[in-house]
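With one protein chain withheld, the remaining protein chains of the complex are depicted in position.
Going in written order, the chains are labelled A, B and C, and every chain counts its residues from 1.
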Amino acid sequence: MKLFNKKKSDGTEMIGRSMGQETWRRLKKNKGAMMGIAFLILLFIGTALASIFYDYDKDIIGMTRDRFMAPSWQHLFGTDNMGRDIFARVIYGAKYSLFISFGSTLIGLIVGLFLGAAAGYYGGLVDNIIMRLTDIFYSIPYIMIAVVVVSILGTSMSSLLFAMALGTFCNFARIGRASVMTVRDMEFVEAGRAIGLPTWKIILKHILPNCLSAIIVQTTLKVGSNIISASSLSFLGVGITPPTPEWGAMLSDGRSYIRSSGWMCLFPGLAIMLTVLALNLLGDGLRDAMDPKLKR
Amino acid sequence: MFRYILKRIIILIPTLLATSLLIFWAMDLAGGDPVDQILPENATFEQKAALREEMGLNDPFFIRYFRYIGGILKGDMGESYITHRDVFQTFMGRLHMTLLLGGSALIFACIISIPLGIYTALHQNTWKDTAAMIVALFGVSMPNFWLGLMLILLFSLKLGWLPSGGTGGFKYLILPAVTVGLGLAALLTRTTRSAMLDVLRQDYMTTAKAKGASRNRVIYNHGLRNAIIPIITAIGMQFSYVMTGSALAETVFGWPGIGRLVVDSINKRDTPMVTGSIILCCVLMAVINLAVDIIYAFCDPRIKAQYSGKG
Amino acid sequence: MKKVFFALLAVIMAATFGFSGVLAEGIKDDLVIGVAQEINELNPMMQNDQINNNCFALTHERLVFLDNGHGYEIYPEIAESWEWTDETHLVFHLNPNVKFNNGTPLTADDVVFTLNRARSDDPTLSKVSGQLGLVTDVSKIDDYTVQVTTSAYSNELIYNFGSYPLAIQSKAAYEDANNAEPWLVGSGPYIFKEWQEGQYVTFSMNEDYWNKEARPSYAKEITFKFLLEASQRAIALQNGEIDVCVDPPVTDLRFLEEDENVVVHTQAGTRLFYLGFNVAKEPFTNQKLRQAVSAAVDKETIIAIVLDDLGKWQTSVLNRGAWSFLDNDQIEGGYTYDVERAKSLLEESGYKPGELTVELFTPTDDPYKTIAPIIQANLKEIGINVDIKSMDQATLKSECAAGHQQMFLWRWNIGARVDETYRELFYTGFPTNYAQLSDPVVDDLADKVLTEMDQDKRLQYSYDYQNYMAETVYQVPLYVPDLVIAYNKGLVVSDSYDDAGILFAGGGNHFWARAYVEL
Partner (left out) sequence: MENVLEVKDLVVRFDTDDGIVRAINGISFSIGKERTLGLVGETGAGKTTTALSILNLVPDPPGVISNGSIILDGKEILEMSEKELEHMRGNDVAMIFQDPMTALNPVMTVGDQIAESVMLHEKISKEDAMTRAKEMLEMVGISGSRATDYPHQLSGGMKQRVVIAIALACHPSLLIADEPTTALDVTIQAQVLALIKELIDKNQMSMLMITHDLGVVAEVCDDVAVMYAGRIVEIGTADEVFNHTLHPYTEGLFDSLPNLRQRGEDLVPIKGLMPDPMHLPEGCSFNPRCPYATEECQKKLPELKLVNGTHYVACGRYAEPQFRIRRNPDGK
């Protein structure tokens, strides 16, 4: 319904450069979103620099004698049970968390949209099968699916990506389906069909742009929640394996030392929280900026 | 209404069948021979072969699957490889712990979030609203198992006020419930606020004011009664989150609920336990969703009419 | 909703406050032990897990009492005496006073029934038939005499009769159609009361215990609380919620040591953690390479990081504390940590630094997940890349049994029998021979150690075995963690069989039946 209205009042053209510019103009006014973007940029730069300046074998997974050092100027976040600098590991580890969450969201997005669009476009049996499939993934608590999948495929980056994409795709399938359903029978789609445009072109040219803003917002928020999911899985021992400095795995390691060396848990958790916060701020900002009607 | 419930239950059946097939298949793919789980580590090859035959593990996949489904229809979900106890009974024996944790978390979340959401909506764009929303955003962004660890660090280790885990009286419930509830509260605060803001814009609110209804009456009698509908929807949608959150909080706090049961069983490759628990979780979620829908119908006459109309 | 909630709350609170109380005489009437695992079976012969066995030690009795803690002395329990009448016949003379906890006397019929049931290859009856593989017949001579016939003499068979899976059960209970859980009937000082899954298991005192005079019990109830997280166990102990904390977290030990109400007890352990090779698969068919790995692994650092120095490293494959165990200085040619030597051994093996990448299979949980990266870093030093593959323990066992691994991390705990290491880990074709080893020298020595009746020769064979293993490095033994137990300072502990008290066993088979807390 919302999409329908938008279509009518704004026309398709607004999803072009002008929409991007307009969104950016509004987004710039949103302090939270700007802070989110700034943090994310900083994090990207930080993790890129860390990859250059730190030696993985020596600084990230190498052991030293300085075990359990409390935070100090020398070790900003302290050191862990193997004497590794937690600051280095947190910054370096950002790329794992970011890669997994972006990667899984992207896979989920593509698969989900494709399935959703197909379900919405063809309707009937196809729709039924695809939607029941997403129902299954909705009805089982997500963590359980992920734990099953990862423990079956073995703990590795790719199985983690796959497991998390499974938890992600249903959201996008629903968005895709809903937006395809609303525009499926509208005149311009009929017209496209009448002049013999292939189906995929219709979907790509006319239908996808209509759910673009919903997708962008959902993607941003999903990347955030996938960071949490990935770290949850690592925490449960089925995610990234040590000694990889993934944040959740670091938390899981630190848990045994929480009483004597609380900082081992504090900083990786803070890193997760702030990154997700930044993504949420950006997501909220984008939603307000792309759909001003929703604001206030 | 009754027919509607019946219809929902009928729809549930193929979903459950598909779920059970998927899980059964997935657990079948998994490495690890069940026999290795059941027998002591130093069992002989002969013993293993005998057990494999005895359990029918040599049969083709679909035979085993249909045998399993047949068992379920007869009320037998099999027994755990590890504890040798009935899966259904084990699940039920732990269900109340998860319901207690999830229920308390939900109550805690509602107590905080609904008043806060209304308050912030009424004071939109003031510093109080902004501050509360920032806090809520922090809440949404926090991994709840980490929150649990931090709460343990503060309340059990530093202050020594509350136990750090296990079960027992009310004080054992506080930290896990807060851990699960806080993230939920943050989410529901955001939902309540936007639902309330949405309702406040509605014409019928002006109608009510124009009638001469007091501010409180307008907000609570007219506003909340409408805003509660999306809030209930959100709560319904968050049950999956509650279960996920519980699974993590149960691990952090050693709380013997079904979340931990499933995670532990997976780690131990306790196939019947995993398969059974996940199917039962599905049923549980379906029952909860149905309950939410029914509550929903009581709050919204339009939906109630739909159910009784179409049946 | 609310009503249900509060009702649930009330039930749970009642359940908590139900147990815990104090006796007037100055003995706490219950004993609560915080353990790291949950029990998983109530029938002794359907399992062989330490956590269960600690419970069966309360409710059941064996033919002989095996003091797991101190040199594996054997004392009478149900059997008053026993002897090998010839090379293949072992005869037990039962104590005629023994009674089951349901009041019926325990006779030769029960022993024959139990042992024959345990020997059964039907996995629904028994899962420990392997323990009696040598036994060909069990027969009753009279009401209080039982004869066990074996296919060959074994030095170690008697120890099996001291294991809890072979605790004597009641034949009558199994024949009683009304008894759904006949395995709960045992002759021990405690009776199973309740197992609340995920929370605790409770045993109450058997008021009519047959041997009450000689071996009295004190605590009215003994509860094992399953507190899986180590730090939670430690806190629970300090809060007085539990009286004993088994395996407190070594990292938090100082908090316990500082607590004046808590005693921290440490003794040498017997559970060996090791780095295993699949010696039937490239590249670890290469002995020099195995030696290089063994010399490259810094065991002391591992002990420092994983155990906070509460453990001992060793080069023998036999568990520390076992009969004939050779300590590091007694083994010739054990590969101690020496990077330079490791590098030259690698060169001798024909592999160049950096060219080799091997997979290390490791369980996902502690301590393996901490050990694995250390080994990875150690081997990196000499130019071997390690790819860590984490998996749950169940999968690890299956994978290793199938021989898919190159290297793996695992542990082995033995009781009194060295055969449990010599045969079960390394004998050709044995299911737990994860090394996939098939070496006639090893097999021959293992057989000799088991059956040689001349004890001096037998000892020498065992030394030879250990020395041979140290040289061939079919396994890199890493360390044996110390047994650490923290308990309420009122807990009465003793370390001899005759005194009232508990017996701590290095491998974790503790005997709690006579422990209590003085107020």
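Methods note: a residue touches a chain if its C-beta (ideal position, glycine included) is under 8 Å from a C-beta of that chain, and two chains touch if they have at least 3 such contacts.
Please read all numbers here as calculations on a predicted model, not as lab measurements.
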Name every displayed chain that the left-out chain is in contact with. B
Listed residues B:N58, B:Q89 or B:T207, member touching the removed chain: B:T207
Taking the full complex into account, what residues of chain B touch the chain not shown? 125, 202-204, 206-215, 221-222, 225-226, 229, 299-302, 305
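As a convention for this text, only the chains that are shown with their structure count from here on.
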Euclidean distance of C-alpha centroids - chain A vs chain C, Å: 46
Roughly how far is chain A from chain B, going centre to centre by Cα mean, in whole Å? 22
Cα-centroid distance, chain B relative to chain C, in whole angstrom: 38
Residues within chain C bordering two or more other chains: 229, 231, 235, 364-365, 391-392, 395
Residues of chain B that touch two or more other chains: which are they? 30-31, 157, 252, 266-267, 269
Contact set on chain A toward chain B in their complex: 32, 132-133, 135-136, 138-144, 147-149, 151-152, 154, 224, 228, 231-232, 235-238, 248, 251, 255, 258-259, 262, 265-266, 269, 272-274, 276-277, 279-281, 284, 296
Interface with chain B, chain C side, in the complex: residues 1-2, 4-5, 8-9, 12-13, 16-17, 38, 40-41, 46-49, 121-124, 127-130, 133, 165, 196-199, 225-229, 231-232, 235-236, 239, 241, 364-365, 391-395, 397-399, 401, 420, 424, 429-432
Can you tell me which positions in chain A touch chain C when the two form their complex? 57, 61-63, 67, 81-82, 151, 154-155, 237-238, 241-243, 253, 255-261
